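Note sheet for the following structure.
Here the complex is missing one protein chain, while the rest keep their positions.
Here the chain labels run A, B, C, D, E, F, G, H and I in written order, and each chain numbers its own residues starting at 1.
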Amino acid sequence: MKNKETEGLSLLGSGQTRYVFDYDSDILESFANKYPDNNYFVRLNCPEFTSLCPITGQPDFGTMIINYIPDQKLVESKSLKLYLFSFRNHGGFHEDVVNIIMKDLIRLLEPRYIEVIGEFSPRGGISIHPYSNYGQPDSKWVEFAVKRLLKYGK
Amino acid sequence: MKNKETEGLSLLGSGQTRYVFDYDSDILESFANKYPDNNYFVRLNCPEFTSLCPITGQPDFGTMIINYIPDQKLVESKSLKLYLFSFRNHGGFHEDVVNIIMKDLIRLLEPRYIEVIGEFSPRGGISIHPYSNYGQPDSKWVEFAVKRLLKYGK
Amino acid sequence: MKNKETEGLSLLGSGQTRYVFDYDSDILESFANKYPDNNYFVRLNCPEFTSLCPITGQPDFGTMIINYIPDQKLVESKSLKLYLFSFRNHGGFHEDVVNIIMKDLIRLLEPRYIEVIGEFSPRGGISIHPYSNYGQPDSKWVEFAVKRLLKYGK
Amino acid sequence: MKNKETEGLSLLGSGQTRYVFDYDSDILESFANKYPDNNYFVRLNCPEFTSLCPITGQPDFGTMIINYIPDQKLVESKSLKLYLFSFRNHGGFHEDVVNIIMKDLIRLLEPRYIEVIGEFSPRGGISIHPYSNYGQPDSKWVEFAVKRLLKYGK
Amino acid sequence: MKNKETEGLSLLGSGQTRYVFDYDSDILESFANKYPDNNYFVRLNCPEFTSLCPITGQPDFGTMIINYIPDQKLVESKSLKLYLFSFRNHGGFHEDVVNIIMKDLIRLLEPRYIEVIGEFSPRGGISIHPYSNYGQPDSKWVEFAVKRLLKYGK
Amino acid sequence: MKNKETEGLSLLGSGQTRYVFDYDSDILESFANKYPDNNYFVRLNCPEFTSLCPITGQPDFGTMIINYIPDQKLVESKSLKLYLFSFRNHGGFHEDVVNIIMKDLIRLLEPRYIEVIGEFSPRGGISIHPYSNYGQPDSKWVEFAVKRLLKYGK
Amino acid sequence: MKNKETEGLSLLGSGQTRYVFDYDSDILESFANKYPDNNYFVRLNCPEFTSLCPITGQPDFGTMIINYIPDQKLVESKSLKLYLFSFRNHGGFHEDVVNIIMKDLIRLLEPRYIEVIGEFSPRGGISIHPYSNYGQPDSKWVEFAVKRLLKYGK
Amino acid sequence: MKNKETEGLSLLGSGQTRYVFDYDSDILESFANKYPDNNYFVRLNCPEFTSLCPITGQPDFGTMIINYIPDQKLVESKSLKLYLFSFRNHGGFHEDVVNIIMKDLIRLLEPRYIEVIGEFSPRGGISIHPYSNYGQPDSKWVEFAVKRLLKYGK
Amino acid sequence: MKNKETEGLSLLGSGQTRYVFDYDSDILESFANKYPDNNYFVRLNCPEFTSLCPITGQPDFGTMIINYIPDQKLVESKSLKLYLFSFRNHGGFHEDVVNIIMKDLIRLLEPRYIEVIGEFSPRGGISIHPYSNYGQPDSKWVEFAVKRLLKYGK
Partner (left out) sequence: MKNKETEGLSLLGSGQTRYVFDYDSDILESFANKYPDNNYFVRLNCPEFTSLCPITGQPDFGTMIINYIPDQKLVESKSLKLYLFSFRNHGGFHEDVVNIIMKDLIRLLEPRYIEVIGEFSPRGGISIHPYSNYGQPDSKWVEFAVKRLLKYGK
């Protein structure tokens, strides 16, 4: 069923997958958005995220939620899975991990709008949930991002 | 109990129903909105949606949620059921399926406002939920659509 | 405990109640709002609604939710119960039923604002939830109704 | 797709359905159990039940749950739906309704085991949930019924 | 719709109800069980219970759950409602209230089996839920009661 | 641990409490808000509310939710508990009860903003949930109240 | 990572998967149970099941739950997925589908014990949930199956 | 409202309460069981438990659930609250805390049966829930305890 | 894994931790925000909070939720845990505790925006949930705080 619109995708449907456990943003792949005239959201729920505490080396666990409004590109979801797996042996504070993922997706997709939420499991009785967002510079999406921030957790 | 207002409906209450499993937007039927002076929402919850992955051919499953504010026409729900069944052997990315359903309903209904949300089941630990919306061109409903987008997932 | 403020109420606390199963809006009764200087909401949750499909005659089931801001009158809840029971043998599309109930309550109460939501049970795997609202003409409540519409389902 | 095993079924897939709202146990239809060598449960969840209070005539609402182990016959579910609809204008105490439904199904199916639970909505702040069961006389299913009774609500 | 089987019921459907707020077990009424050949459960959920603390006089709140297997009599639910209301100004420890209700119902109904559970709201951060049961003396229901006790809370 | 800031509080920590079951707004006590420079919300969840139906005398049950932004005073929560208990033998429509509680708290606290929600249990299959609010006259809190009303139930 | 214990498995980890939508029990594959000395359960939750109504041809949807105690063999889960997909264009009553799946797995695995539950979506307001089970003939597992049947739905 | 049956209770309803934060089992008080002829359960839900880790000194949090069948005595719930507060500065492993509480209550009450469950919050991603029980020696309650153990977590 | 960005942190990963149970705001530690160009939220869920009632000395329990938008500094979560533990023997009204925590974090972090919510357990049937927030003076965050207040509990 392969056709023109999936040109450039190397991972989905390919025979043998290699899993990388050292952080690597090159794994991410995109494909063309066929509806650039329309502003629409894509929500990606990723409950199988794990990384390491940068101080103690202890594994952390969490759910990553990625919501974005595409411009010309969409992220291919198998490449996103492999990219998130690459944090498996990576040490990072929760606040860093969320910002790194957002920045890598901005570089890949140049989206109109994007937000990343990390719902991490508790450590010492406290759980940390960073929420970061972004709107395309010099566009109405900057204000859109401020308004979304205002609604966080409501 | 048939009467004038259901004129033109061929499916509801008819004896024998034929199920089509190849995508076909001609199945959709509409009937007249008796309250065009009033702006109101109709919500359609459709938890029995299935299509195929366009790359691998593997079945996908999801819930389609359709919210719209009618102008002159309403979608007949049995024809909507049959239309959604017609995706059964159709290959499409999640983002495409949601946009195709929205465009077919816009063509049928010319609604004041419409939004379609596809809550698909996870593949590889990630689930994708596209949300697309639309307001009647050159009307206040364009801005209405932008404001609804802002509230997605809140 | 009867007193002046319940004058005109014929149903609540009366000995013998007659149940009517043919649609009849005359059953509805109102009483005076003692707080007309204050804008406040009254929410009425009615999970025991049933009517008939206008095409097939098959029973439909649903929950009616009525939210309104009274002006000079409040609906008496026993009369509302009896009025909703009067749909028992009435045939109507879901979208019609919701609009009829709203219009009957507007005629009775002339409220500042009112909205009616019908959460019907699924038929053929699809459930329909119409949401209709209204603001007093030539008042700020017209814009209030538009803003509530914008928030539907959020 | 009709074939030998559905012989005698008059309702499922037939063109025009007539809805009866006066209690009538003749509506029920059965078909042959193809697995009589195996003891297995069939659970039927019926959340759209309504009848009338025998004293006041007021509508009652509830969910009927029917669990049975078939012997030679299975109940056809569309005929069950129509049978349950026939209680719509029927007056009966909650305890009676549950026992009547069980007895009608015993007469129809002669099942190895059957239980009927009626989860009725509250009246006056109290809800009544009768649970009745039965095992084929002179068989191990009599004791089976006693043991199921022991587990009710646990 | 009154008929022979409801003979002796004075409360249900009667015009004017008097509410008594001092404990009075005479309010309870029963009617004949039409299915004495069958052992079946009747569950009564009563979430609107309130009484007073016997030491401090402070109001207590809770849900009463009554499950019983009738012998020759059933409790009429409106009389049960009025009986439970009669605890409104009554002072009693949670453990006493549950045992008193059970004993009054045993006297009224002489049931095969009965259990009463009181799920009271917390006081000082602790909530108390007594569970008492009973089987007809010199019958298999004594052992039935012991076995139900064993399953409490499981 | 008593100190200056609790001066004037007669109930909290006192030995013997008297429970009054006739409506009495004098029971309410306030203490000084130490943070008048800051606008903050205090939410009070009161699930143990009961009063009487003004027509039939039957007990009603519900949850009262009180949200307010204090100006110079805070309500002391034990006095609030005793005040709410004083409705126990008081007859009032649901809509009245909510407005009375709000007005009594306005008189006591002169708050910047306050809202009272009464979530009453169903009667005759319908439950009533009044929501009333208020902003300090001639201040930005009037508009704040209108905006909160707009969000009710969303 | 392939090794001796996965010998004979043709599907898991293979490059290109073919999806078959006509019922075919040959798709199922097993591998050796390494712990035959221990009796343990394997639960398989399969929420993405769809087949066709044998009378009308309309798609049905449901969740299949398979619990079994292996003897010498375990079912390989990718082959189970493909086998369940093969019902996609197959017409079968709910009761048949559950028994067919159980019998195919018995033939494949010769398990000590197995049970299959089909939780199908409602049609016409009624949902059907068949539960079938089996114990190895001439063993203690026959009685085990009877006891599990006794606990169904508790 | 004090009377004979509460003789010996020093805490409930007394004016001034002293809170002790060093483990002290002398705080516990009992009163006479008025229904010793009946076997019944008393469930005590205590969600406000805190103690210290015996190794690190870090606070632990959990819910204590106590279910018992009284013989001649009942535990007074205010004394239980104060007793549980006395663990506030006490260091103990989760398994010890549960066994100590059970033993103290056995000494106080000599109950027919008792069980204590401690649902502690997670530490390091793992939560520990000990469950301990006991039946009066040389009685049928010893076997009762074994059977309850068998049902733990089911 | 220690590096430059964690300079100044004394608690995380250190060998031996000392737990202080007298209120002490000096325990709090911060580290540098690496993304000061981006406005993002950090949510801290702290369900293990306990303090004492300032009048009676009785322990109170609750969940603290802290949401903030950092400027140049982030709070280190282990120091936050220890700081919250320091309320263990501290007496404070619920409204005070929430405002104190917010003010201490403002002093430590000088955040763009911060809000603190205390969801305390019920006392006497009423639970108190204060919500306090703050925006950096002379910035757009002041208005942001007002708007967040407007959304509280919605």
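The rule we apply is simple: contacts are C-beta pairs under 8 Å (C-beta built on N, C-alpha and C of every residue); 3 or more make two chains touch, one makes a residue touch a chain.
None of the values given here were measured: they were computed from a predicted structure.
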Among G:Lys81, G:His94 or G:Arg123, the residue in touch with the chain that has been omitted: G:Lys81
Which residue of B:Gly57, B:Gly125 or B:Gly153 touches the chain not shown here: B:Gly125
Absent-chain interface as seen on chain G, which is shown: 1-3, 6, 9, 12-13, 33-35, 38-48, 67, 69, 74, 77-78, 80-81, 144, 147-148, 151, 154
Interface with the undisplayed chain - residues on chain A: 17-19, 21, 47-48, 50, 52, 56-59, 61, 85, 88-89, 121
Contacts of chain B with the absent chain, listed as residue ranges: 61, 121-125
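Basically, only the chains that are shown with their structure count from here on.
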Chain D and chain F, separation of their C-alpha mean positions in angstrom: 48
Mean-CA-position distance for chain C and chain B (Å): 28
Rounded Å distance between chain B and chain F, as computed from the means of their C-alpha atoms: 45
Sequence positions of chain I contacting 2 or more other chains: 47-48, 56-57, 61, 121-125, 151, 154
